[in-house]
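One chain of protein is taken out of this complex; the other chains stay put.
Think of it as A, B and C in the order they're written, each chain with its own count starting at 1.
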Amino acid sequence: MLDTPTTQSQPMTATAVTAGTPVLEIRKLTKFFGGLRAVNDFNIAVHPGELAGLIGPNGAGKTTVFNMISGLYMPSGGEIVLQGQDIAGLEPFEVTRMGVGRTFQNIRLFSNLTVLDNVRIAYHMHAGYSMIDAIMRNRKFDAKERELTERAQDFLAIFKLERIQNELAKNLPYGEQRRVEIARALASNPRLLLLDEPAAGMNPGEIVTLMELIHFVKDRFGLTILLIEHQMRFVMGICQRITVMDFGEVIARGTPKEIQENPQVIEAYLGKGAAHA
Amino acid sequence: MDINPVFLLVTLIKIVAVIAWIYGLLRVVGHASKWVKIGGIIVAFLIVQLAISVPIGSSPILSNFDSGLLFQACTMTMVALGLNLIYGFNGQFSLGQWGFYGIGAYAAADITYRWDNYDAAGLLVAGLGVVLVGLVILMLNRILSRMRGIPVLSAFTLYLIGVIVAGAVALFIGAAIGQALTPLFGTEEAPGFLASALMAQVVFFLAVLIAGVFAAEVSFLFGLPVLTLGSDYFGIATLGFSIVINTLMVNSDTILPFPEMKGGRGMVGIPKVTNWFWAFLFLLLVIIVMRNIVHSSTGRAVMSVREDETASKAMGINVANYKLLSFVVGSLFAGIGGGVYAHYIGFLSPGTFDFLVGFNPLIIIVFGGLGSMTGTIVASFGWIFFLEGLLRVILGQMGTEAPTWRFVLYPITLLLMMLLRPQGLLGTVEWGFLRQREVKPRSREESNTVPVSIGAAPAAK
Amino acid sequence: MQQANTSKPSSFLARGSGARLAWIGKGFLIILALLALYILVKSFFANPQLFAQIVISGLQLGFVYALIALGYTMVYGIVRLINFAHGDVFMVGAFISFYAVARFRLHLWPAAAFPGMSSSLVVLIGSITVILLSMLVCAIMAVTIERVAYKPLRNAPRIAALITAIGVSFFLEFFGALNFVFSPRFIPYERPFEVVTWYISSGIHQVQAGTAPPSGAITFSNIAIIIMVASILMQLALQFLVRRTRIGKAMRATAFDKQAAQLMGINVDRIISITFAIGAAFAGLGGVLYAIAYPSIHSQLGILPGLKAFVAAVLGGIGSIPGAFVGALIMGQAESLTAGYISTPMRDAIAFTILILVLLVRPTGIFGEPEKEKA
Partner (left out) sequence: MRALKISSLFAMVAIAASACGGAATPTAAPTAAPAAEEPTAAPTAAAAEATTASEPAAATGGELKIAILAPLSGPVPTFGVSTRDGALLAIEEWNAKGGVNGMKITPVVEDSQCTPDPAVNAANKVIDQDGVKFIIGEVCSKATIPVSDIATEKKVILISPTSTNPSVTVDSKGKVKPYIFRACFIDPFQGTVGAKFALETLKVKTAFIMLDQSNDYVKGLAEYFEKAFTDGGGQVIGKETYTSKDTDFSAILAKVADTKPDVVYLPDYYNIVNLAAKQAKEKGITATFLGGDGWDSSDLDTAAAEGGYFTNHYSPEDTRAEVQNFVKSYGEKYKDDSGNAKVPDALAALAYDATNLLMEGIKAAGSDDTTKVNTTLEGITFNGISGKITFDANHDPVKSATILAVKDGKVQFNSVVNP
């Protein structure tokens, strides 16, 4: 408590990162749950402006990797280097403050709050006024609150959510909830965006829209994106480079085309017999 | 005895009038114009003040019975609002609110008691102690918040040591220079500056604030480690807290060094300073502060913790801090409520702060609707006026055996209410001032974003 | 907790600077534990007989708590409801047996039905009848309460059911206090069988009324033994029920995932009712034994034992049956030893402080399963 959210007037585009140095570099990341090895010796490097994909069958450990990057799980070993700084083991809110935004596999909106509030909460750490300002309702509060609200509304406008900004999040249909969640993740001002199965539960038409949307936000905000996805079509259509996991280990990496032809991947997805078929 | 319908009717009308008054007050405070606001507050104050003090015939509209209920409702509102911040808005199931209420009551009463008994050293120690402890906590908080990964228990131990040191320093300073202040009180015949009538009011005001802050400090120390517990476990720990506090009250003269609190015998000699003005002022303050917190970025962060801790963390919100924040602010309100209560009733006994009675604020906020400030206010007033007002009037008229039925009817009402409206009386409805200002959607032209052409919204409706 | 074994010197975060202070918190706890240990050891050597006596009384208390705590923990495990009315069911159990014994002389029915039966057998069968009656009435009552007050709220917010639980608790306490129900008085309880006390002093001897046992003798009574045996038996029976029977399996399934259990064809409503019934039956048994041990009953009798038992259940890890048992024993000892050696008026305060400290070290109680990490 008692901390004042830092006033960071960052531009809406992420600070330029020297090309070549990865935004995110994970080395030898390992996670045990009790005796169970969920992730073993996981390595990945995501470069600035890249749209990288992480795929694998159910239970391969993809979400566990995400949870370790965003600080929800404490890694059992390894390094997570975000722009030259090791963030392994930091509290989630600290990771977020360092510029990592994420969405969740099963949508986690603040369901009893309005869409606008959902997005405004994401910008809380940059709100720029303290609780004392809020209690006094002074000029600083008014100015910053207006700025913050307008900013949030900008995001909503981008996602075509401005008409429903005062709806409670729980009352929205699924597709809109997804978009609110992405808008919210973007509002936290990330450089690296982690998308956990953004296309889950969407029909092909929606998926196309979503792909356009992701491309748009990536270019619009200069983001680096790492996404987990089940739907091959989606991943193959959007990602530049793909890493495949199975049983907590990386089994393949490469361009979509390379991955599609990799027998190990086919085996992991379709079972042993399939590769020989 | 016969049932007297006039009494019943009058009592009912009074309840309706009180709720109408609350509605009016909230509307007026929420008004855009500054002058309507000021005028409205003063009018709202005066209406009740006149009803209390100006007799019609030989009895005022609001008799002592009614005004007593009013004061109790005001303090109950403060306590319940605090709990609503903790539980309703932040989702931390706390049963310890009554303990903080008790702490506030005893602390404020002790300060004014010392003032009343010309104990300058005691006053100094109390004031200084609370301030120093507060400063130490703030200072340590600054230092510790820079350290990463400090275990909660270690932080707690450090705070505890800091608080003990601060308390000892206050005690030392108070003892050293306290006596020098005694002449300021003057004598019984020629009261000095400190003993004047004006100072009685000022001391009371400060005492209530100090008591609130003291309750907040205790809640900080207690909440720091305990808020790491999961919801229900936290509830039990806080229940334990209120029982520990109650036990300490019973033993305040033997185990704690406060002979004037007289332990289980109850503390007498507390000046009865609370009047409608103070009750109203503190109520208004609590309502305004609460509303301003809730409808701000801080408030949204607090609510996000209730909605989904994990998502909240992923949005960069320091969940532990916001739990602690709402717990401390909620306890501050309870402490202030306790201070006001102590000076209304003029007598404190540990029995008032028994854990069974401590369920009342919880019942009230659930009744009113979790996360609804209006609901809490209305439910607090309604609850007191129903249980202590209406029920007393009805049963009092039904013969000598009927009053034993009071606590049979009350739980039945409780059950029916919960079964019929599990979301609470008002759900999440807010009135006037307490409503969040609606933000108008910005049209595309206004926004400075580039129009996007990503196709129509997904069809999954 | 596992610490990331990173060896990254470049980290500007100075991570670990706080973690290195972990010894402060641990030290604090260790000092408290040592203090408690010191008091106990010192008291033990000062007067071992007294110490043993206090431990025995703590055991008796703890086993009664265990009987009540089982009900709390079962109900919580299945419907996640803190059933505040459970303590009052316990009270009703005590009253049912009181009426059965004092009014209807039910404990003497074998003598009336089979004249010539040996008196000890009469007492045995009679007492068991009374106890079974209490358990049955409590079970029926609990199921009724569940149907009326909790079931309609199963899909409402959890807090709504908690408030109705408090309401039911108030209702039982104050309805019971009405003159024509249990009356508001503290009623001297008539026992179905007499309490016999023995003392250990070079052999076991019975305490004769009016004569003091020799100094240094440790006394214990038949009711203490009955409470312990009953409590342990019930614990074992419950373990058997939950682990080995179909109903037990259904209970565990329901506790694990109500919806999935329903899909598996389990009648969840029935399982919940059974859970309430079993918990209440144990409370009823506890009520009778408690009243026999502490023979003064009134309508608010259940509040404090109920609360303590609940705390015991939390201490042991709510939802866990052995946890409730162990928690109750710890609670009994904590109370008894505090009363004996630290300060009687602070007994509850210290019991709760212990609870809070245990929770800080093990946030879900001693036997509680750690809360699932969710993401």
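Quick note on the criterion: a contact is a pair of C-beta atoms (placed from the backbone, for glycine too) under 8 Å apart; a residue touches a chain by one contact, two chains touch by 3 or more.
Nothing here was measured: the structure is a model prediction, and the numbers come from that model.
J.: Have a look at B:N251, B:T298 or B:N321 and name the one touching the chain we're not showing.
T.: B:N251
J.: Sort through B:W115, B:F407 or B:W431 and give me the one touching the missing partner chain.
T.: Considering the complete complex, B:F407 is the one touching the chain left out.
J.: From the list B:G212, B:G263 or B:G316, which touches the chain that is not on show?
T.: Counting the whole complex, the residue in contact with the absent chain is B:G263.
J.: In the full complex, which residues of chain B touch the absent chain?
T.: On the chain B side, contact with the omitted chain comes from 1-2, 4, 6-7, 9-10, 13, 29, 32, 34, 37-38, 41-42, 45, 49, 52-53, 55-61, 63-66, 68-69, 72, 197-198, 200-201, 205, 250-251, 254, 262-266, 268-269, 272-273, 275-278, 281, 284-285, 288-289, 291-292, 345-352, 357, 388-389, 392-393, 395-396, 399-400, 403-404, 406-407, 433.
J.: On chain C, what residues meet the omitted chain?
T.: Touch set of chain C with respect to the missing chain: 47, 49-50, 53-54, 56-58, 60-61, 174, 177, 179-180, 183-188, 195, 197, 199, 207-213, 215, 219, 221, 290, 293-296, 298, 300, 303-305, 335-336, 339-340, 343-345, 347-348.
We take it that only the chains that are shown with their structure count from here on.
J.: Select the chain whose centre, defined as the mean of its C-alpha atoms, is least distant from the mean of all protein C-alpha atoms.
T.: Taking the mean of all protein C-alpha atoms as reference, the closest chain is B.
J.: Compared with chain B, which chain's mean CA position is the farthest off?
T.: In terms of C-alpha centroids, the chain at the greatest distance from chain B is A.
J.: So, what's the distance in Å between the C-alpha centres of chain B and chain A?
T.: So the centroids are 41 Å from each other.
J.: Where the CA atoms of chain B average out and where those of chain C average out, how many Å apart are those spots?
T.: 34
J.: For chain A, write out the residues touching at least two other chains, lowest number first.
T.: Residues 72, 89-90, 104 of chain A touch two or more partner chains.
J.: Which chain C residues sit where two or more other chains touch them?
T.: In chain C, the residues touching two or more other chains are 13, 15, 375.
J.: Can you check the complex and tell me which residues of chain B touch chain A?
T.: By the definition above, chain B touches chain A via 138, 141, 145, 148-149, 289, 292-293, 296-301, 303-304, 307-308, 310-319, 321-322, 324-325, 328, 371, 428, 438-439, 441-444, 447-450, 452, 454-461.
J.: Chain C touches which residues of chain B in the complex?
T.: 93, 144, 147-158, 160, 225-226, 228-230, 232-233, 235-237, 239-241, 243-244, 247-248, 250-251, 254-255, 310, 355-356, 359, 362-363, 366-367, 370, 401, 404-408, 410-412, 414-415, 418-419, 422-423
J.: Write out the stretch or stretches of chain A touching chain B in their complex.
T.: 1-3, 5, 70-72, 89-94, 96-97, 101-102, 104, 108-113, 116-117, 120-125, 127, 129-131, 134-137, 141, 145, 148-150, 153-154, 156-158, 160, 162-163, 165-166, 173-176, 178-179, 184-185, 188, 202-203, 205-206, 208-210, 212-213, 216, 220
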